[in-house]
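Only one protein chain is missing from this complex, and each of the others stays in its spot.
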Amino acid sequence: MTAPVLQVRDLQVRFGTKRGVANVVNGISYDLHAGETLAIVGESGSGKSVSVLALMGLLPQPPAAVAGSVLYHGDELLGLSPKEWRGIRGRGTAMIFQDPMTSLNPVRTVGYQLTEPMALHLGLKGDDARQRAIELLDLVGIPSPEARIDDYPHQLSGGMRQRVMIAMGLACDPDVLIADEATTALDVTTQAQITELVDELQERVGMAVIWITHDLGVVASIADRVHVMYGGRFMEQAGVDALYATPRHPYTEGLLGSLPMPGADRPERLVTIPGLPPDPVAMPAGCPFAPRCGYSDGDRCVGTVPAMESVGAGHDSACHYPLGVVNG
Amino acid sequence: MSGFLVRRILQMLLALLGVSIVVFALMHLVPGDPVRVALGTRFDQDLYDALRERVGLDKPLIQQYFSWLGSAITGDLGVSFRNGQPVTTLIMERLPATITLALAALFIALVVALPAGIISAVRSGTGLDYTVSAASQVGISMPDFWAGVMYILLFSLTLGWLPSSGFAPFGDGIVEWARHLILPALTIGLISGSIITRFVRSAVLEALNQDYVLTARAKGLSEWQVVRRHVLPNAWIPIVTVVGLQLGFLLGGVVVTEVIFAWPGLGRLALTAVKDRDFTVLQGAVLYIAFMFLAINLIVDIIYARLDPRVRVS
Partner (left out) sequence: MSDHLDDRLAAKPVSRTRETLQTLMANKLAVAGLIALTILVFVGIFGETIAPYGINEIDIPNRLTGPSGTHWFGTDDLGRDVFSRVIVAARVSLQVGFIAVGFALVVGVPIGLVAGYYRGGIDSFLMRMMDVLFSFPAILLAIAILAVLGPGVGNAMIAIGLVYTPIFARITRGSVLVVSEEVYVRAARSIGAGNRRIIARHILPNVMAPIIVQTTLSLAFAILSEAALSFLGLGVQPPNPAWGRMLAEGRNFFQQAPWMGIFPGLAILVTVMAFNFVGDGLRDALDPKQKSVIESRGQSV
């Protein structure tokens, strides 16, 4: 296997707040290979979005403090100067955001916003940049791109705008594309179109994709591996099929239980997980999920953070009592 | 765009019509007989009747209004009760001083407000931001008549650098012109600047908090590039509005500042007319100032539409 594009090791993000230090990301690690799609799934407040903003160097420090290690093609990103970061952003790693209605600048044309990173990173200007922008718009499935390129964002529909955002992300052929809840604000049909588009583009361009979502249903069709995140930690990580078929963490089980799935071996009634996600200013000492977990022993679970351990081939779970595994 | 323009012009004309009614009504509510006041001690019944007839006061009010409005449209605002001069001439005489002061004050205001507001927003929460905010707070609360008097005390009476009053036309040489202009322009400009600073700060801050700013940063733009290419083009839209309003006020004549510096502008013309009960002059001046104010508003709206594609392209 080739070297990973991105190696994240023990990534931690804290924020100084009025109430105290908020531990938002508490040591997550993963590798991302070229052509791979990795999904990070979690509820809002699980730290998933913050963790990828840290990869982009987009967290203002202070109030944020980022620790750990992020290797991009073997080079450490954390600790880069602002100028060095700017060379990576948009060039090596690009990002698409949740709400296409607000993520595009309303007073700049599509073409302006699309060609901006090209001039910055590729030195592409004028007609060359415009030509490439038209090709990109075509690539992301926007009809009559020659006309649309001079439109303002408000003249496009939500789905179209998200396509423009994707085109913008692809503008400089990044190795890594991060989609942060990129379909959440869209209607269901458009959601499917956008996920398919990213999937298809990935095969053509060969980039790696990190897909951030709260919706396990969205990633089922496109992800290779899934990391389930809760309270700033990974609870479980596995190939997408294994995770859906045999979840080894009570939290994953809970998430899947709240998901309608035709034909799957699930209880018919949708279950919700009782309680609320943990307060990042007052993280539980043990497993972050213990206070809401039906399997908690009230002792080890609340006292010790479970380590991520292998529970099968390419399948890890951070639980003292992983489901379906008989040991201590 | 053209539909928008037509609508705005119609709105302005409607407002202007309302303004003319208010002005006319106000002036005819003035207690006392203006003609009698104008004649003063030289009262003579024949002269009185003749004068009344000449200014049309013997006709019904409605008729008076329409004949006044009709003349006003052609630029004839009647004659002064005091000295018989055409009101339009009196206004035109005051215009150079008023426009000079307004533009100079606006220039000072913008030179102060744009950098201060932008930096204060970009560095919000820092000591610099607090300093700018505190200074603008003082500026907004500052009575202009007090500021003006303080400047005179310091720069004219104590240091003797600048004249304490009067207007020197440009023809008298640029140095004299500027020396007379500095203090009144500073008095009103710094106050306007404080108001604009607060607007610039909040407009830039609001734009900085938009999602598209994160998008721009994610492209790898530098912070300054983000501000210049993405934040400011959005922030200009509200800023233009407040700058236009300020210009409207300044062009209407800053009464108090003009009084302090004996500046021969429109504001003082109106004030003198009040004291002299010269109601044709007051009527004309007020109508003219309101017209100018509305015209500036219209121009602001047009610029606004140019800046905002959501208004421009519909």
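For reference, chains read A and B in written order, and residue numbers begin at 1 within each chain.
Simple rule for what comes next: a residue touches a chain if its C-beta (ideal position, glycine included) is under 8 Å from a C-beta of that chain, and two chains touch if they have at least 3 such contacts.
All figures in this text were calculated on a predicted structure; none of them were measured in a lab.
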item	value
Neighbouring displayed chains - absent chain, whole complex	B
Touch with the omitted chain, as defined above, among B:Leu77, B:Val286 or B:Ala305	B:Val286
Residue numbers in subunit B that touch the chain omitted from display	11, 14-16, 18-19, 21-23, 26-27, 29-31, 137-138, 140-146, 149-150, 152-153, 157, 191-192, 195, 198-199, 202, 238, 241-242, 245-246, 248-249, 252-257, 259-260, 267, 270-271, 273-274, 277, 279, 282, 286, 289-290, 293-294
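The working rule: only the chains that are shown with their structure count from here on.
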item	value
Geometric centre distance via CA averages, subunit B-subunit A, whole Å	54
List of subunit A residues in touch with subunit B within their complex	56, 58, 82-83, 85-91, 94-95, 97, 99, 102-109, 113, 116-117, 120-121, 152, 154-155, 165, 168
Touch list for subunit B against partner subunit A, complex	210-212, 214-223, 229-230, 233-234, 237, 307-310, 313
